[in-house]
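A short write-up of the structure that comes next.
Note that one protein chain of the assembly has been removed; the remaining protein chains are unaltered in position.
Showing subunit A:
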Amino acid sequence: MQRDKFFKEIENVEHPNEKLIKTHCSYCGMQCGMNLRVNTATNKIIGVEPRYDWPVTVGKMCPKGVTAYQQTNHNDRILRPLIRDDASLKGTKEGFREASWEEAYDLIAEKFGELQQNYGKDSLSVFSGVSMTNEKCYLTGKFARVALGTRYIDYNGRFCMSSAAGGFLRSFGVDRGSTLPWTDIHETDCLFIAGSNTAECHPTSMFRIWNVQERGGYIIVVDPRETPIARRADLHLDLKPGTDLALANGIVHLLIEKGYADEEFIKQHTNGFEETKELVKQFTPEYTSYLTGVAPEKIERAAEIYGKAPNAVVMFARGIEQQHKGVDNVSGYTNMALVTGKIGRPKAGVATFTGQGNGQGGREHGQKSDLLPGYRKITNPQHVQEVCNVWGITPEEMPKAGVSAYEMFELMDQKEIRGLYLLCSNPAVSAPNLNFVRNAMKSLDFMVCADFYLSESAEFADVILPSVTWSEDEGTVTNIEGRIIKINKAQQPLGESKPDWQMQVELAERLGKGENFSHLKTAKDVAEEFRLASKGGSADYYGATWDKIEKQDGVFWPCKDEGDEGTPHMFLDKKFYHPDGKAQICALPYRPPAEEPCEEYPLRLTTGRVVYHYLSGNQTRRIQFLKDMCPEPYVEVHPETAGKYNMEHDERIRLYTRRGEAVYKVKVTEAIRKDTVFVPYHFGHEESINLLTIPALDPKSRMPEFKACAAQMEKLEPKKVL
């Protein structure tokens, strides 16, 4: 497979009484290759060794990856099912007792049965996540629709990748997160990176990204903060949070005006150019600067560099996607590639930095409220029939489309949803407007949570089912590039914990749906059914067998049959996935953030990650090294702003919005706009910044606007001395 200049033949160190299990990290979409060190006497995972032969990351790992193995045998693991009989203790860690799987399953079947009998099939819901294998993601969709028979299933990708998905579907007619493999990145001439704190969120991309500059290429970064990558970028466009679409339109306007448009490509392979050209005309450098706060010269220079670059890649992440116009931002920046024809060839294209380990695969195979395996639509009768054939149900039995993640909490609040099966997610930290979300979870009649640690969300459950970590099961994951890779099992499940797919099969049997599930006895069985279910869909995994994945160092989808090696580069034939084969250049009117600063709330609050933590922090906050490096959240404030508020570095202050408040330590830094404050979101209970964030949803992707809302801060009252 691809062996580029970063690849070196290096032998691994194997210690006596140890074996190495080849696998990938449990965390982000980079899915760095790693070897888990397993003690052959105890059969327990005891450490990590680099996986030098993995072509994407050649042994490199971030601090989360290096310490990921510490999750498996951690003291906080839940080892047996837990039941809480006293519902008044919901929202706390208290009151759980250990129970047998039999008792837990019986209780769940009884309570779910009661709720559905009294309030209908759709009184139950499933809230899932994508930090797990394709096999688990696939089966969770089937579990909700076939075993529970509910329409209400959605997942945490709504807080992560849904805007990228929506934007790519509109622009290209297909949603593969990267149009090119990561091994191309260092060979391009210009990287235009918007809303990605790459050095902290996808650190193992950095050796390729820096290499672009070392070769004489350019890095342009769009971010309200001077992140580590922005610090060294050739150009840092320091925009106001939530104004990306204006910047994208402004750059597209300049690309057209300065003659960088590829007219032949536009004519042959795209629709929508004329309307877009007309719409972006108003986004002159001056007007764009007025909206975004970025100096006009910088905007002009960015367009010039991107326009001149022989090859360029437009990249973006949650910074532009977690907005109530996230889908428009994605299509807006994608317009840059389509107008200049810098796509559909090696070293040029568009990519989103996938947040979760299986953020790509997990969104394709039926965990989304309106999707079925293979990226099929639940609203398309043909698609429904195809999946019914695999599942052994009739189209009449297939539930209708449900609602998005945040909207499920609204239905819980309205008592339309009364029961919840939660897995692989921690919305009590990661959802916006947490006061509302936590109350909605508390109001449920019955809640099940499958997790390997007692998360903040598990505190609302009646039953907790102990699941396994990634290292105690096997299956496939689709990484940031769209490459399907294999996670291998390194250890037997700890205690009585079980993989999610096994719990769902066993629960389905309790619920009388054994005929649709009982044949799934291993992860491989699920994989075989899943490949078949994806066959013929736009995300076709049929040809991606485990053997081929092993042999080829992964398989890029689409991969339609045994003879197909997969598709590392998308659109090489310049054929896009819309019915006429053309891509869509989108005319997108600008909208400001849902909540603009005002006299009462004059600051712009934005949120994000730090390098030491992953998502809601349920895993990483338990790892000593990571906890030592970043034990608590903080609020980044520019020194001039801190001065105005008479606040000092390390002082604890109150930060608040229309929805909630929290107390944070001030971190004074010049690496942020004066009108903006930043807080990392990995923390629970009263430290969660999502108590303050706004649930303004994108009309298409239903993504909440985590990245921009209006806030205010004040000094704490000095403690009264008695």
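The rule is short, and it goes like this: contacts are C-beta pairs under 8 Å (C-beta built on N, C-alpha and C of every residue); 3 or more make two chains touch, one makes a residue touch a chain; residues count from 1.
The working rule: contacts and distances are computed from a predicted model.
Student: Pick, from "4Fe-4S ferredoxin-type domain-containing protein", "Peptide/nickel transport system permease protein", "CoA-transferase" or "3-isopropylmalate dehydratase large subunit", the protein name that UniProt gives for the chain of this complex that is not shown.
Tutor: "4Fe-4S ferredoxin-type domain-containing protein"
Student: One chain isn't shown here. Among A:Met206, A:Cys388 or A:Ala401, which residue touches it?
Tutor: Considering all chains, including the one not shown, the answer is A:Met206.
Student: One chain isn't shown here. Among A:Gln31, A:Thr67, A:Ser497 or A:Gln712, which residue touches it?
Tutor: Spelled out, the listed residue whose C-beta touches the missing chain is A:Thr67.
Student: Which residue among A:Pro81, A:Gly217, A:Gly272 or A:Pro597 touches the omitted chain?
Tutor: Missing-chain contact among the listed residues: A:Gly217.
Student: Tell me which of A:Gly91, A:Pro228 or A:Pro592 is the one touching the absent chain.
Tutor: A:Pro228
Student: Which of A:Glu135, A:Asp175, A:Asp189 or A:Asp462 sits in contact with the chain that's absent?
Tutor: Missing-chain contact among the listed residues: A:Asp189.
Student: In the full complex, which residues of subunit A touch the absent chain?
Tutor: Residue positions of subunit A that touch the missing chain: 10-13, 15, 47-50, 52, 59-63, 65-67, 189, 199-200, 203-207, 210-211, 213-218, 226-229, 231-232, 308-310, 611-612, 625, 629, 639, 649, 668-671.
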